[in-house]
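Of the protein chains in this complex, one is absent; all others appear in place.
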C-alpha cells in the first residue's frame, strides 16, 4: 500500500464522502450496509449483524428500517417533495403511509426550518412510531392548499443492526479504539467526514506496526456503540485509550472534547499535540452529550475516550440540515484532521514510563558516547538536555509526555533520548 | 403559622430589633434573659442557666453581672452621662463605684472616640475588675474641670450564664447549627439583626419539615459558645454544617466567611448560592478572629461552620459605637440576609450523592417517558441535559452540587432531574 500523503488523501477522502453521500443511512438497514461495503473497499471490515430484539445493556435492538421510495404529490401527480432527491426528506424510521389528505392535515407531519427557509432539516423518530417529511420552509410556503398524496414505502420489521470493525494489529494487545457513527443520511460533515478520516487513519497506521492495537468501530450512534459495548464486555478491559471522530471536515478549527476523566492519557496527548502543533484549536470539557463518547465514558465504563471534531456537535448552523453537504466539507480540512490524528497517535504510541537504572547522581554519559567531550560551552545540545531530563524524571512516576511538558522540549526529542538511554542500558521500560 | 414573606418579615424583624435594642445585654445577666424572653414570643426556646464557676473547656463561667443605674453628675446634680439614656454609657462588667472625684482623676475611667466625636464607644472589661464610662468626645470636651459624682449601681456575684436553643426537627438527626451572639448592649447590627434573622429563619424552616435538623443557638459571644460546646460534646458529632449569623442588617453587600476547612459543604453551598443568585457579595477566607466561628472551627472541633454577615466584623466605622443603631439596620437588608439563608439551606437540604444503577452506557430514558421521542433537534431541553449529567456523575463521588457546578445547570434543575431518575429506579440514594 502506498504511504498516505496529505494532499492525496484529502482528495481521496472527499471522493469517499461523495460516494457515501446519497445513501439513506439510519440506525439499521441497507443504507448502513451499503456504506460499510464502500468503506470495505479501502480497508477490510468485519461486519456484524445483531438481530432485532437482542438485549444490549439497558436497550433492545430495534426493528430494522428500510425505505424504497417516499413522496408528497399534488393532485396533478407532481412530486413536490421527493425522497429520490434527498434522503433527508423522510423522517428517519417513518412507518409506511399511503394516503391522500388536505395540506391542513398533512402539516402535522411536516418539519421545516423557518429560520433557514431554503434548508431541509434532518429529523428522526426511532422509538415512537411516526411518519413525516422534512422539507424547506420555502417549499412549504409555495404549496397551495388542497389535497396531497403522501406515500412512504418503508418497512419496519425484525431484522438486524449492522456495524463493522477493522483492526490494525500492534505490538501489544492493549487497544486504542477509534469510533465513528454511520447512521446519518445525506449529511457530509456529521458522519461521512468522520468515516473517511477514520478509514484513511487506519490505512496510515498500518504503514508500520504501531505499538498499540488500533480498533476502528463503524457503528450507528448510541444504539450501535451500546451494542458494541454489550458484546465486548471483556475486550473493554483492554481499551486503554480512544477517540470518537465526528464533524471532521468543516472549515472550523479543531476541537478536542476531553473524556469524562479529563486527565486520561488521551486527553493529555491531544492537548499537548494541539498546542505543540500551533494549530488554532479549542479544548472542551466533557459533557454527557454529543456523540458516542457518551457511551464509552458512561460511569460504569469510564474509558479514556475523547472526541475530536472540527466545529463540534450542534455548533454550526448547517448542523442537521441539508446545508451539511459536499461543499461544506473540504479535502484540506479532512487532511488536517487526519494529520492531527496521526501526530497524536505517534505521541501516544511512544509515550512510556521508564525507570532510571543509575539514579544516584548522574550517570557518566561521556564514557557511553552520549555526551560531548568538550566542556565549558553553554550551547549544550537539545538532545543532551533531553537525556538529562529523562534521567531526572524517570522514577516510574513520570511519562515521556511529562518529561516533554516539564522540560519544554519537543516530545520526539525526548522520546529519542529515552531510546538512546535505553539502548545504553541506563533505562528500564 | 403564616408563611414568611420577604416584605412582611423585613418589617417584623426590624420591629423585633427595636424591642430588644434598649436592653443592657452582657455575657451574663438579666439583659440576656429579657432578650431571650422576647425571642421566645416568636419561637419556643429552651433556656439554659449555667452556674458561675462551672468549668467549660479551658474557661470558667464568670460571675453574673447586673446593673440598675449609672451616671456621672456635676456638682449641681445634673447627670452629664446617664446609663438610662443608653446602655453603652457603662463599661461592660463595671464593678460598682460611688465616689466623687475631680475630672482629672475621672478621665482614666472615660472612653471616647476622638475620630468620631459624636459617637459613644462600646467597651467591656469582663475578666479584669474595672469600672468606667463611655461617652461622646464632644460631651467630654464640654465638661468643665471640677468635681463629679460617679456612681455605678452594679452587682457582680455568683449567678448564671444564660443561653437558649430552638430546634426545627428534620427528617434525619444530622444537624445544622445556626448560632448568634446575644451579649452586646444597644448595638443593632452587631447582634440584634443576627438574632432577628435567626428567629425568622427558624420560623421559615419549620414551614415544611427540612431534611436536616436545624438547631438555633442564642448565646453570649465566646464564653457562651464555649459553654454550649462544653455541654454538648456528643451532639457535636452530629453537627454536619453550621452558620454563625452576625452583622445581618447593615446596608453593605453580603459577606460569607468560610469555615476553617475552606471546602466544607456549607462553604461550597454558600459560594454557589451567592454566585448563582447574582447578588453582589464577597467570600472571605477563614480567620481565627470574628464571631463564634472561632470556637466552632477551633482545631479540636473543626466543624464545617461558616459565618454570614453583611459588612463583616469591624468592617464599618459604626462598629462597636452608638452609631450602630436602629437606623443603621434596615428591613430590606435583613429580609435579604434571611432570603439568602433560605436559598442556601434549600440547596444544602437537597444536596445528596447518588449512585447510577444503570452505569454501563446510558439507560434508555425514552421508554421511561423521560426523553423526547423526536430526535435530531439541537435544542435539547435543560431537564434532559440535567438527567444526563446526573447519570454521568452519579458514581458515589459527586454530589448534586458538583453536578450543578460542572454542568452549569441550575441546582434546582439538577435536583429535580435526580428526583425523576430516582423515581424511575435509575438512582440509589
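Order as written gives the chain letters A and B; numbering starts at 1 within each chain.
Operating definition for what follows: contacts are C-beta pairs under 8 Å (C-beta built on N, C-alpha and C of every residue); 3 or more make two chains touch, one makes a residue touch a chain.
This one's a predicted model, so the numbers in the text were calculated from it and none came from an experiment.
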Worksheet item: Which of B:23, B:90, B:135 or B:226 touches the chain that is not shown?
Response: B:226
Item to complete: Please pick, from A:146, A:366 or A:410, the residue that touches the omitted chain in the full complex.
Response: A:366
Discussion item. Using the document's definition of touch, tell me which of B:260, B:350 or B:398 contacts the absent chain.
Written reply: B:260
Worksheet entry | Absent chain, residues of chain A that touch it | 356, 358-364, 366-367, 373-378, 380, 385, 388-389, 391-395, 406-407
Practice prompt. Extract the touching residues of chain B with respect to the undisplayed chain.
Written response: 57-59, 92, 121-128, 130, 222, 225-226, 229-230, 260, 285, 287-289, 294-295, 297-302, 314, 319-320
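As a working rule, only the chains that are shown with their structure count from here on.
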Practice prompt. Let me have the rounded angstrom distance from the C-alpha centre of chain A over to the C-alpha centre of chain B, please.
Written response: 55
